[in-house]
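Here the complex is missing a single protein chain, while all its other protein chains stay put.
Then we have chain A:
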């Protein structure tokens, strides 16, 4: 509620203008029946052509004034809504961008989409209440006064009758909504299935089974059809009720008014006006009912937005602000006993993929750990400094939608020449060359349009361009062919010359280029040395990385025993 109030407070003039125009417009709706009644009474019945022309002219003018007020109201309220939407979206964008790695852990997948899509809109819709909502209440009062002057008895009947009627009809429509809910849900599932089939067309083309899928879809489509008939039956009755309830009410009003007119208490023009007022009154009353419903929905949406906004970074294991080592220094992970000497290319062969990821998280302080850098615990350093100087490039490193250049230019200063250098180091020039517009080619989120190996090389180029003091690469070439992997290994070495690089991988092509290789087994470093030395001296290392078929089988057997 406070959140919505904030959205209102941010644009007081606009909201005020909306209320004003909204009020005048709603009152204006009541003017037409009044003018028509005067035209009938003073003009037609009195056979007074001048009066008739006057009143008819007023009807035409009022029509255009009303149209003008209507559009001004619509414009003002649209601006009020859009202002709120932009404000909510802005707050969300800033928060989501700043909060960082903790977000995916706290927020269920797809929730960001709901919040960013429907919820923002639902909250904004509530603001509509501020303008026309106020107008609706005032318009109701004005019509009440007009009616009272004609006939207090009829006035009482209409003023009480319209809200009662709306309160009866309103819930009916809500019930319809819940009846449709099942249908919509089923329809959504069917749409998902159609998209699913389309997405899998290439698989079906490779293996077959198209007929089966077509038949299964038809069956489900027919189920939905049956459900649709059920909804149709319920819906049509409700439609009929929405005709009957106001219709009977109107008939009653006409009947009472006609009796009053017949006895001479009101004029015929007034009788026609009463008929008109009933249909005019329905507008503000409906509006208030709708507004109440929007408020309920808006509150739920606002609560969800607040939930996202209240996710705060957890600081991953410490909030220190100690400065890091002035010059790059040795990195040490006590959990495994791994030492990464400054300025070297260090290979780490880990037997368990999950352990490899955990190691990266500790060295980059994405998870609590006791890792130190030049003797200073990472947890005691300011997080911003850790992020700026140590980069963990993992498997799932995200590629945002944008041109290749935008994706790679993570430093403002990076020139195209530097980008090409990094692409060359990652052996990814051919990836960009094959794209229709080179660096200016637009890639979708996660770069789904290019192959896994191509994506991996783009990610590697990006990590190189960040030029961190320490670069931790986790399986950077697992999806790349052997030719390219060999090339990447050689170029990576010269690209990172003099700076600390950790290569977590089991590929002999990569490890062969490392200055030093550590073999981590069961969570501890069991051997350290050059790749070739370890191959000769450490049989379990050989089993892990050298992919000869025969040795491999041994390893598998041993692996089987260990598990």
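Everything below uses one rule, namely that a contact is a pair of C-beta atoms (placed from the backbone, for glycine too) under 8 Å apart; a residue touches a chain by one contact, two chains touch by 3 or more; residues count from 1.
To be clear about the criterion, contacts and distances are computed from a predicted model.
A.B. asks: Can you match the unshown chain of the complex to its UniProt protein name from these: "Cytochrome c oxidase subunit 1", "Heterodisulfide reductase", "Multidrug ABC transporter ATP-binding protein" or "Tryptophan synthase beta chain"?
C.D. replies: Of the names offered in "Cytochrome c oxidase subunit 1", "Heterodisulfide reductase", "Multidrug ABC transporter ATP-binding protein" or "Tryptophan synthase beta chain", the absent chain's UniProt record gives "Multidrug ABC transporter ATP-binding protein".
A.B. asks: Considering the whole complex, which of A:159, A:172 or A:204 touches the chain not shown?
C.D. replies: Checking the options A:159, A:172 or A:204, the one contacting the hidden chain is A:204.
A.B. asks: Could you tell me which of A:323, A:438 or A:452 touches the chain that is not displayed?
C.D. replies: Counting the whole complex, the residue in contact with the absent chain is A:452.
A.B. asks: Hey, which of A:122, A:294 or A:484 is the one touching the hidden chain?
C.D. replies: Result: among the candidates, A:484 touches the missing chain.
A.B. asks: From the list A:251, A:292 or A:306, which touches the chain that is not on show?
C.D. replies: Final answer for the missing-chain contact: A:251.
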